[in-house]
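Reviewing the structure listed below.
A single protein chain has been omitted; all remaining protein chains appear in their positions.
Per-chain numbering from 1; labels A and B assigned in written order.
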Amino acid sequence: MNQEHTLTDAVAADFPTLDRQDEHQLLPQLVAHLRQHRTKLRQEWATRIHDAHLLDAMTPQEMSTETTSVYDNYVEVLETGSVEALQHYARDLSERIIPRGVETHEVVGIVLLLRDVLARSLFEKYQRDFSLLNRVLDAYEPAANRIANTVAVSFVDERERVIRQQQDAIKELSTPVLPVRERLLILPIIGVLDSERAKQLTEQLLTGIRTHRAKVVVIDITGAPDVDETVANHLVQTVDASRLMGASVIITGLSPEIAQTLVTIGVDLSKMNTIGDLQGGLEEAERLLGYTVARRDGSGG
Amino acid sequence: MVRRIVRARVADHPAADDLVQETLVRVLGAAERVEPGMLEPYAIVTARHVVASMWKEQDRQRRNQHRVADLRLPDAPDEDLLQGEDRAAVAQALKHLSERERRTLLAHELHGQDTRSLADELGSTAGAVAAQLNRTRARLRVEYLLALEHTEPFSDRCRPVLIALSSGDRRRQREVDAGRHLLECDLCARLSHPLLARGQSRDDELRIPIRADADVVLARQGVRELAARVGFSGTDLTVIATAVSEVSRNIVRFADAGEVVVELLKEPRPGVRIVARDTGPGIPDVERALTDGFSTYHGLGLGLPGARRLMDEFAVVSEVARGTTVTMTKWCQEG
Partner (left out) sequence: MATGPALVSILRQGPYLIASIHTALDDSQLIRFQKDLIDQIGRYRSRGVIIDVAALDVLDSFGSRTLRNIAEMARLRGALTVIVGIQPDVAFAMVSLGMGTGSVHAALDLEEGLEYLDSRLPAKDVGRAVSAPG
């Protein structure tokens, strides 16, 4: 029970007047109580989460699974004094729920709710012996706070990691000239195109054409939410500039609505090679490249 | 001959900022205590002294040196000629100074009286006195050069322009449209050389005369080199060079003479401003000239509207029978 000692020491540091002898008996007692009433307490906790409108993004099924896990981990920390397993679990949980839009306040909220549910149950159990209750709570509260702290920190750490990852991904996306195969580049345009960014994209594409000796470029605008006159003009310029460097451009992901808009504002689509989706665009690109090769082979022989 | 001397003495040594002014001031100051017959040699010696000291010393130190003149006489015949010209020029220039200007300048330059105590005497502020001193020096330089040329300005526009150039006051230069006047007035164009060369030569400005096709290439190469210093990307440099090419070509096509002035900007952020001006026939309908497809020669009608698309800011001022000024600016991208 070395681990128990660890927790005891930590608690003792916080409450130097605490009786160590008592403490040794109290925590196992406490853990036993929480195990015994696991189903009822977990259920009560889940209800309070629901009432507080926390974790609304999750299905009842998921809620049940996760709350059970959290509960068991919680009790385990109280028992062993080690937060390591909880930390792992909390990170893992965060990784799963962050993409679903779960916020920091929700995670902290549910852990605090669990703390309160358990504290209340302890209160009920020991309410007849007031001094014992005090000692139980003295043992429980620091451990519970440490758990809440661990979960919250794990969640925030994970969140920051995800954000960093996304930022890196976005940074990569801002230089998104992807060489797909020999002589073929894809430029997926994602997000809002202002003049500055459009200029950057064009510069990168032109440099990429030279570096990769590209003959065909597929510009996919599926990910561009608004194609207004400015964006359209940039597109036209990019197509023209690519041609000046000897590369043909295929534009994919042009929705009928956007095509309509472009025609309305006077963009001559007949000068552009447009194909519905990226897959079709790639096929057309292959055809262009193959066509070129076939012709050369034919004329050279 | 006169021009050769002016250049030798002033233009070739940008640091000779205050040559003329210092000489005059010392001569004026000495006039009160030097024997009448000795005044001229004194002037020459002082001038040489001032020049020598300028190359060696910093501004402020210099002001308090050479209180005592070395009165050795010059020996080379060339110097004699120079003396004669200087002498006449000094005398001429003196007439254009008011009594008050002369006194203030003397008190400051020769007797070392600072601007604060001068301000107290004159019931003014130190800043105002300093500004007045600068204007007086600027005028002295102009009058000295005019006297050396043995000429009077052709028009009443000349003096304000030359004084603005002499004082290095860029705002004032714009007000009097100095750049345009220099294109139109041969005398001022000549005199402007030593004035512009004086003082610290500006390394953030480039002036390229445009007369022939080859100058267009020089202009775009020059602007590319200068603009590279404020951190423009390679693409932006080419974009700017292309715009300069367009506006310079217009000068060659439509005007006898013109110039392109490139100036680096620091505020509100790094950038470059290009002013292209000519003394051509002017553009009767600027609006139309800025419309795509409008062209009076075998271009594509893209000259002005194209240059406007390439730059961030673009303005055309034109006066029929007088000429055109195109001012355009490009800012560095941030980050």
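Following the convention adopted for this analysis, contacts are C-beta pairs under 8 Å (C-beta built on N, C-alpha and C of every residue); 3 or more make two chains touch, one makes a residue touch a chain.
Here the structure is a predicted model, which is why all the values come from computation and not from measurement.
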Which shown chains does the hidden chain touch?
A, B
Just name the one of B:Pro153, B:Gly258, B:Gly280 or B:Pro305 that touches the chain not displayed here.
B:Pro305
Contact with the hidden chain (one of A:His88, A:Arg181 or A:Arg243):
A:Arg243
Out of B:His108, B:Arg159 or B:Arg224, point to the residue that touches the absent chain in the complete complex.
B:Arg224
Sole residue of B:Leu105, B:Val239 or B:Ala289 that reaches the chain not shown, by the stated touch rule
B:Val239
When the complex is taken as a whole, what residues of subunit A touch the one chain not shown?
199, 202-203, 206-207, 209-210, 213, 215, 237-238, 240-247, 292, 295-296, 298-301
For review purposes, identify every residue of subunit B that touches the missing chain, sorted by number.
213-214, 216-217, 220-221, 224, 234-235, 237-239, 241-242, 245-246, 249, 252, 292, 298-300, 302-303, 305-307, 309-310
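Keep this in mind: only the chains that are shown with their structure count from here on.
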With centres defined as the mean C-alpha position, give me the subunit A-subunit B separation in Å.
63
